[in-house]
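Every protein chain of the complex appears in place save one, which is left out.
To keep things simple, chains are lettered A and B as they appear, and every chain counts its residues starting from 1.
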Amino acid sequence: MRKLEPTPRNIRLLRNTATVSGIFAMVLCVLILINFLQVKRADPLNTPALKMLVERLKSSPGDKQLQQEVRELDLVARKAFFTSQWQVRTGGYLLFFSLLLVIICLKSIEMMKPVIPEPPGKEDDFWNERMLNRKWVAYAGITLIVLSLVAAWLTHNELGNNLQAAASGGAISEEPATGAASPSGSSAVPADSTRADTTAKSDTAAASNPVDGFPTLKEIRANSASFRGFGGNGIDFHTNLPISWDGKSGKNILWKTEVPLPGYNSPIVWNDQVFLSGASDAKREVYSFDANSGKLKWRFTVDKIPGSPAASPKVNSETGQAAPTMATDGRRVYAIFANGDMVSLDMEGKKIWAKNLGLPVNHYGHSSSLIMYHDMVIIQYDQRNAPCVMALAGKSGEVVWKTARNVKISWASPILVNTGKRTELILVAEPSMKGYDPASGKELWSIDCIGGEVGPSAAFVGGIAFSVNEYSKLAAVELGENPRLLWEGTEYLSDIPSPLATEKYLFLLTSYGTAVCYDAKSGEKQWEKDFGNPTYASPMLADGKIYQMDKTGIMHIFKPDKVYASIAEPQLGEGSVCTPAFGDGRIYIRGNRNLYCVGR
Amino acid sequence: MKERMKKLCWILLFTLVVVNGFAVQRFPKPEFETAYLQPQTHQPPPRAELLAVTDVVVLFLALAVTTWLVLKRRSRMGVFFMSLASLAYFGFYRQGCVCSIGAIQNVTLALFDHSFFIPLTVIAFFILPLIFTLFFGRTFCAGVCPFGALQDLVAFRPVKLGSRLNAVLGMIPYVYLGLAVLYAATGTDFIICRYDPFVGIFRFGASFGMFIFTGTLLLSGIFIARPYCRFLCPYGVLLNRTSRFSRKHLTITPAACIQCRLCENSCPYDAIDIPVTGKNPMDKQRRMRNLIFIILLVPVLVGIGGWTGARLHETLAGVNPKVRLASLVMHPESYAGMAEPFEITAFRSAGKPVAQLYAEASSVLGQFYTGGWILGGFLGLVFGLVIAGRMLARYNPDYVPNKGNCFSCGRCVDYCPVKATTNPPS
Partner (left out) sequence: MLNRRDFIQTLVRGSILAGLTLLTGALVYRSRKGGCESGFACGSCPKSDGCNLAEAKAFRQTVWQLDPAKCIQCGRCATNCVMSPSAVKCFHVYAMCGYCDLCGGYFKPETKDLTTAAEHQLCPTNAIKRKFVEDPFFEYSIDKPLCIGCGKCVKGCGAFGNGSLQLQIDHHLCQNCNECSIARSCPSEAFSRVPAGKPYLLKSFGKELLPDKKTTSG
């Protein structure tokens, strides 16, 4: 290789080359960056325009012009993609070689120049420099320490504890997000509360914020947050409940308040508030009563909801416009009406959100009650057009999940159970009983065991779920990956009251007023008892007794036992079709006109 | 026949629930009537095993040749061309992988995770440069490391940063090393590889962020020579500490220093120590007191560092995939309203029990807690020792390369008027 002479001309030449290719490289750099951004902004292979055209083509398959458009756009998109790839690659190579040229030129100039040491300047004072050096390091270090201390101070380490609690608690109740609301159906006996408490520990963090999050298991048990108590299983955990009262004489009636508008929904209770909804054909309202005095604390008129139908749907008079029971998570209350209006209010009666879910096509009227899972409100929307089950975010009303259901119209309500492995949402409607993951809405299992116009909700205990309907059958299903029919019966069936499963027995009320007790595992009938009056309310197990309201207002209180043993039969003095709700030492009963609080 | 098949397909299409069943034989393999020959699935083989051995051989030769060029030939030009050759081989031919810097993580993970397989090649890449450095100084940095070579190439207008700035910025690599070891040991991530600015150049492709980072680094490298090596490289920390005890090291002058001070500004890396002459202005008693104070301070610093690190363990563990997944599963509201993250979908389809995930994530957090203590303690220790080290100095009248910081590039050699032929005065 001939050596390049270090003449000024050569150096100038090299320098100019370096400058030119340097500028070239810079331009390339900018171009590459632009390309980067372009591809990032508009991904040519996933253009929404193309997707839309294909969607349109699906609805009109024969459209030749549309086909042509799709083909052309597809070609352009692909070309754009491969061109941009080519550009990046080629640009990269060009950039590399131009920079290489710059470096070669500059290095050559450097090498041509002889090493000329600079004349030494002022000698540094080592010790002074050392001291300053030390100071700088110290300052930098101290700054770092202070910053990280502040960061450490601000950090909240809660994940670890949560995980640990969840991992140990999860061994029993394997539930993501550690079921604050995972109602332990299989442990649905008041005495067995240890299980729930272990899981409740981990969600105290979630419950710390009063607006976000959701109540702990303990809180839910201490209240009466939805239809048929904890998880909708017909089991309540309050004690010290009265067994005798008389509506006429006012004995043991703490208060009685008239409910402005009628409704067949049952009361729910949170702390010192009792909630009800009521509706006429023209008006829909939500009420909050003071649990201690019975005074109407606030009422909220549900109107001006976008999408709400102008006229209320025609409904059966035994269903009414406000059949579904409300639900609460202690932060907000939720109510739904027969026209599909759904509203969420805070505890003071201020609207948080409201929407119409679409008019439910239901010849008797929508009656499925709401239930809470974590911070979601779950709605079983088994109507004629596109039946589905959905979960709305309690805070915003946004749809968290929505799962289509291949079923007929139903009037039953969802229940939440803990199968020991996970929390499941169990719904019944012709033709099947189905289990869902309440967190995602994924269908977990399904078994065809029911038919007709299903009104009673499911019951569950110890891995067995029960479904029943008039003109169909009573079915006990063992849950698992492949649910198995355990036993069935057709002798006594119900079309309105839901069955109640306790540890050993299944209690069933027919709507004409016969109570029946079965062995939950074997299906063997233990006893039957005719109360003589039609019955619409569902039985509730509370304080070791079963409370069963009949249509005339007599509360049949009896032992959940192998033989029928009546405890008491107090009278309300007013007809009732609603399931009672419980508080500590109190029973809240909605009569046909009045709301009663019974207690000593 | 065709119609039937078509119909069958359609029936299956509509009746099958769309589940992601993997490899289910839904359609039998056809029996062809024509002479159709079923093609084989082409599976291109990976790079031959033997070439991995070649890499190690090349590494050893490169180290040996560079050392020879630095110590025996004292040739800057030789080192320069050697570094170009290494850049071509390890950089552009081998595309920056395997490299000694990244090998720190493999070694760490292999020590902590017994099921992690570490090939002999990687061990060689980690150990060989350290051994050479222990005997001959950081010749690896001078002529073998492709990253160093690349930065050395663009250092056209180096400016002196001054010893203070150098000292402060020089602490960053310790932090980087500590974090890299923590993340590697917990099997979280190889952050050195993740934020490796140069592989993008070798591969002619990088993400947008890395492209910007690399560009900035190289542009600043024109003025701040070897910014990565000096202020980021975690392997440099190991080499620096090892090199301080090297048996032989590059010297500016082949013989005795004649105090001409011509080399004073020759080093672009500020790695020449100025002479320690004169008396320490601080009186001895005060010096001793300060030194004792610093030495007593070290355990306190270790404690503070450790406590801070442990406090921050959940923040540090936030990038661990297991912890992230567990946190996602635990807080489904964090992605409410958005599409379900793929991680959740995959977790669900894998069918692993949630409790097991929580337990695993919890144990990872435990590791990070311990790791946080160690990392913080280590950084506190380094900080304390750096200050303590700055208290001491040995009398030395000459300009000498700092054995820790010097990359043995040999630039200063050209500035020294004393040549090897000159007899050293005894």
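We take it that contacts are C-beta pairs under 8 Å (C-beta built on N, C-alpha and C of every residue); 3 or more make two chains touch, one makes a residue touch a chain.
Remember, predicted model here, so these are calculated numbers, not experimental data.
Peer 1: For the chain that's not shown, point to the residue among B:77, B:131 or B:291 touching it.
Peer 2: The missing chain is touched by B:131.
Peer 1: For a quick check of understanding: of B:75, B:95, B:251 or B:315, which residue touches the chain that isn't displayed?
Peer 2: B:95
Peer 1: When the complex is taken as a whole, what residues of chain A touch the one chain not shown?
Peer 2: Considering the whole complex, chain A reaches the absent chain at 45-46, 53-54, 57-58, 61, 67, 70-71, 74-75, 77-78, 81-82, 85, 88-89.
Peer 1: Suppose we count only contacts with the excluded chain; which residues of chain B make the list?
Peer 2: Interface residues of chain B facing the absent chain: 1-2, 5-6, 9-10, 12-13, 16, 18-30, 32-34, 36, 38-47, 49, 52, 95, 97-99, 102-103, 105-107, 110-111, 114-121, 123, 126-127, 130-131, 134, 189-190, 193-194, 199-200, 203, 205-206, 242, 245-247, 321, 341-343, 345-347, 349-350, 394.
Note that only the chains that are shown with their structure count from here on.
Peer 1: Rounded to a whole Å, what is the gap between the Cα centroids of chain A and chain B?
Peer 2: Each chain reduced to its C-alpha mean, chain A and chain B end up 45 Å apart.
Peer 1: Sort out for me which residues of chain B touch chain A in the complex.
Peer 2: Of all residues in chain B, those touching chain A are 77, 153-154, 156, 163-165, 167-168, 171, 201, 204-205, 208, 211, 215, 260-266, 274-282, 301, 304-305, 307-308, 311-315, 323, 326-327, 329-333, 336-337, 340, 348, 353-355, 358-359, 361-362, 365-366, 369, 376, 383, 386-387, 390-391, 393, 414-415.
Peer 1: Show me the residue ranges of chain A that touch chain B in the complex, using the header's touch definition.
Peer 2: Against chain B, the touching part of chain A is residues 29, 32-33, 36-37, 40, 88-89, 92-93, 96, 103, 106-107, 110-111, 115, 117-118, 120-121, 123-134, 136-138, 140-141, 144-145, 148-149, 151-153, 155, 157, 159-160, 162-164, 166-167, 170-171, 174-178, 212, 374-375, 393, 396, 398, 400, 439-440.
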